[in-house]
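Of the protein chains in this complex, one is absent; all others appear in place.
A and B are the chain letters, set down in written order, and residue numbers restart from 1 in every chain.
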Amino acid sequence: MSLELRGITKTFGALVANDSIDLRVETGEIHAILGENGAGKSTLMNIVYGLVAPDSGEILVDEVLKKISEPSDALASGIGMVHQHFMLVPVFTVAENIVLGHEKTGFAGRLDLNEARERIKKVSDQFNFNVNPDDLIEGLPVGVQQRVEIIRALIYDAKVLILDEPTAVLTPQETNDLLKIMQELKAQGTSIIFITHKLREVKAVADRITIIRRGKVVGNASPDASQNELASLMVGREVELAPERGAHEIGSDVLVVSDLSILDITGRALVSKVNFSVKAGEVLAIAGVQGNGQSEVARAMVNLEPLVQGSITLDGEEIVGKSVRESLHAGIAFVPESRELDGLIGSMSIAENLMLDLHDLPPYARGVQLFPAIVLSQAERQREEFDIRLQSVSDPISSLSGGNKQKVVLARELSRPVKLLVASQPTRGLDVGSIEFVHKRILEERDSGRAVLLFSTELDEVLALADRIAVMYRGEILSIVPAGVSAQELGLLMAGVVNA
Amino acid sequence: MNSLSAAERRRRRSLYIMAVLAVLSTLVFGLLQKRGQVVTYGFVLDKEWVLIQQWVINSRTAALLFGLIAIAASTVAFLQFRAGKTIGIASAFGAAGIMMSFLSWAAAGKFIPFTGLLQGALLLSVPLIFGSMAGVLSERSGVVNIAIEGQLLAGAFVSGVVASLTHSTFWGLVVAPFAGCLISTLLAIFAINFAIDQIILGFVLNVLVYGLTDFLYKKLLIPYQATWNSGPTLAAIKIPVLWKIPLIGPILFDQSIIVYLMYGVVFLISFSLFKTKWGLRTRAVGEHPTAADSVGIKVNRLRFMNVMIAGMVAGLGGAYFTVGGVGAFNKEMTAGKGFIALAALIFGRWTPWGAVSAALLFGFADNLQSVLGIIGTPIPSEFMLMVPYLVTVVAVTGFVGRVRAPAADGTPYKRGESH
Partner (left out) sequence: MHKLLSKRPSLRALTLPGLAFLLAMFFGALLIAFSDSTVLKHIGHPLAFLKAAGVAVWQSYLALFEGSVYNPSLATPHDALLSWYPLSETLVTAAPLMLAGLSVALAFRAGLFNIGAQGQFIFGSIAASYVGFHFHLPLGVHLIAAVLAAVVAGALWGGLVGLLKARTGAHEVIVTIMLNYVALYFLMWLLGTTRFLRPGRRDPISPDVLTSARMPLLAGSNYRVNLGIFVALAAATFVWWLLTRSTWGFRFRAVGANSAAAKTAGISVPFVMTSVMAISGALAGLGGAVHVLGSDFSLTSGTAGNFGFDAITVALLGRAKPMGVVFASILFGALRAGGGTMQANTSTPIDIVLVIQALVVLFIAAPSVVKWVFRLKNVKTTGELAAKGWNG
């Protein structure tokens, strides 16, 4: 089945998310749509899937004009989608999730899941998915959950399958499996739209590549194009995929973590007996696929995790058991994984967000008395230093772009005397310009003799910044390797393979 | 690795608590009780109310006996838990043993009309059960329903007035659901279409219904009582054969039509919620509305409909106060029952049967309090009245396990604003 988009335009207020986009996907091809975060890929796909109504434009399936204003229209036209955030109800079983919206009923309106179970088993066997229809979703690994989404699309006869950033949550091993599955689907005549910003995967699997930048199609490429060519098209200028790495002095141990275990509230170990250390002037990156315990380790550095065993010392001073505030004031700067949820208070002003941690100390306050005028003047100063683009420091923080928000977090965290910078996914969701700023700043901190502990799921980021790399897998550190390691080797480690 | 799931740990903890309570009641109510007093339990078996069987027993012996039963039941429950079997029946026996041990102590030297105690408990539970079913319907689909109280009161008021004006319990019964529905429709419009905080909204709607009914009560129902507020009441109907079952027959099957409608509502909701297409969709929009939307389910339409049905259920429950009870409407006659229904919903973990059990428990506590108040006991009735509220506080503090609402409960859904 072929799919054609003509002149799709969608604006959100002043933002033009899609600017008259044309796209054609042929029967049985894997068509990659490549673009930065915020380029408008997801909006476009949500339009195709009926979740967002376009301002103008047409969608044609097999050369026939279709009106798609609801997801059910898309499904009826043979368009299926595997969403970036899975559309599965966690407390339902696989079968319940798959029948949802297409239920078959028997006597007295009773749900009948048997047919669905059969079909799930059939598809699962066909592709070796190993999915049991009666398992609860919340107990399944993300890779398997994704297969459930694929099964759903196949069961409802999707001839065009949209995969929205499908590899973001997968291990390299699972990613390889997925790429194979995509090839098989293609062989059976399914067209696939593959949304991604990962160049390597595009080159591995795509038949054709369409590149989107700022809501516009800026070009097509073949998978033979080099990664640098693709990156330049995606960003709109020449980019250095790796920042320049100057020589720098490495000092003595600043952070020493020994036998660190982290438990969840039910007492299950999320992280078990982890050991590592970071020296002054060194970047230690902790790599791994999301959900292998890195987030918890990062949070444990400032005692945000409630159940921790083992020891964390900063310049010999024990951190475990301190309050969050004491940990921060001991000399740790902490950039949390989620800016929006943990880093910033959306409805408070930029100025207030810049002093959240220091609000009860001079010069902002004396005793319990707070000085609003000083809050503003200090904010003006920080705004200049970090080049934060804003109208007024008393505007709410939610008025800023992602990159500027991250600058506010960095500015706040580096305004204390800092020995160690802990940065968790510091560039997630940022545009390339902001990524460069953040990377530069991290390396500056390193060069000025601070220890840096970087948590990242992005291989490229890890390879670009780290002096040493620790790989976490299922709550343990499998291995700590020097910076020169190859991407392949790192990928295998992230999949839990030690001696490859 | 020896890892119990969170649910298993919770169950184990409640088992420990039950065992401790069983031992304590054996000690306190049994061993420490003064000797030489008897307690008399009166039962209605299968004939008319006048035929009462009496069971006279030394109250210390009885308290000991029931305490030991509770200890035995706890042990059995623990062994079954270890073996991975279900523990429902054993824990029910344990709880009943503790209760009876307490009762044998509290009523030492007195007469307890046992059948009446249970029947009264059921009657006091009726509005709670209707209310909590309204809560299930609404909250399972993702709309917090604090306005149960208002829906009950509206149902009570309108059914009382209509029954009085038409001299017909039938019409009183028919309009009650629509009165509740009117309130819940307001809830739905403001919560779903205007995305207002549902807790605040529910609170305000309760105030509104209180205000309206108080106002009309004073302005119309008192001055023109003969026409406006002297409605007939429903008669009890004996279900052939069933009502003759010993002990439970007279309790369950000699009731007015509202109680039978309640049985129907409970069975229908518990079946539909877990076994039908509607139920699957309802739970989906309450847990993960974005997922439901992505497979073509009209999230807000389904929520709207369910909230309206919830209002109808609560409104019918409201009729129980007037046509199902005293006939005449009285100012604020629901007296916070809607909030206890909310407590039952939460204590019952948002499941229909859980809510029913909690409502029965609260109804029992309420009736026990009034029975003990009449015969006179060591415990002030005010403390017995606190029981449902304290139990709910304990429940939400997670002492016997964390109570988790449906994931999207209280969150308005707007397409494109996914989490």
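Everything that follows uses one rule, which is that a residue touches a chain if its C-beta (ideal position, glycine included) is under 8 Å from a C-beta of that chain, and two chains touch if they have at least 3 such contacts.
None of the values given here were measured: they were computed from a predicted structure.
Novice: Which of these, A:Leu344, A:Leu390 or A:Val432, touches the one chain of the complex that we don't see?
Specialist: Result: among the candidates, A:Leu344 touches the missing chain.
Novice: Among B:Leu64, B:Leu201 or B:Met262, which one is in touch with the chain left out?
Specialist: Checking the options B:Leu64, B:Leu201 or B:Met262, the one contacting the hidden chain is B:Leu201.
Novice: Touching residues of chain B against the unshown chain: what are they?
Specialist: Here the touching residues of chain B are 142, 144, 146, 190-191, 194-201, 203-205, 207-208, 210-212, 214-220, 336, 339, 342-343, 346, 380, 382-383, 385-386, 389-390, 392-393, 396-399, 402, 404-405, 407-412.
Novice: Which chain A residues touch the hidden chain?
Specialist: 302, 304, 323-325, 327-329, 334, 336, 341-349, 351-352, 356-357, 359-360, 365, 368-370, 372, 375-376, 394, 412
Rule of thumb we're sticking to: only the chains that are shown with their structure count from here on.
Novice: Would you kindly tell me how far, in whole Å, the mean C-alpha position of chain B lies from that of chain A?
Specialist: Chain centroid spacing, chain A to chain B, equals 45 Å.
Novice: Using the touch definition from the top, list the residues of chain B that touch chain A in their complex.
Specialist: On the chain B side, the touching residues are 3-6, 9, 272, 275-281, 283-284, 287-288, 290-297, 407, 415-416, 418-419.
Novice: Show me the residue ranges of chain A that touch chain B in the complex, using the header's touch definition.
Specialist: Per the touch definition, chain A meets chain B at residues 46, 49, 51-52, 70-72, 75, 81, 83, 85-92, 96-97, 99-103, 105, 109-111, 265-268.
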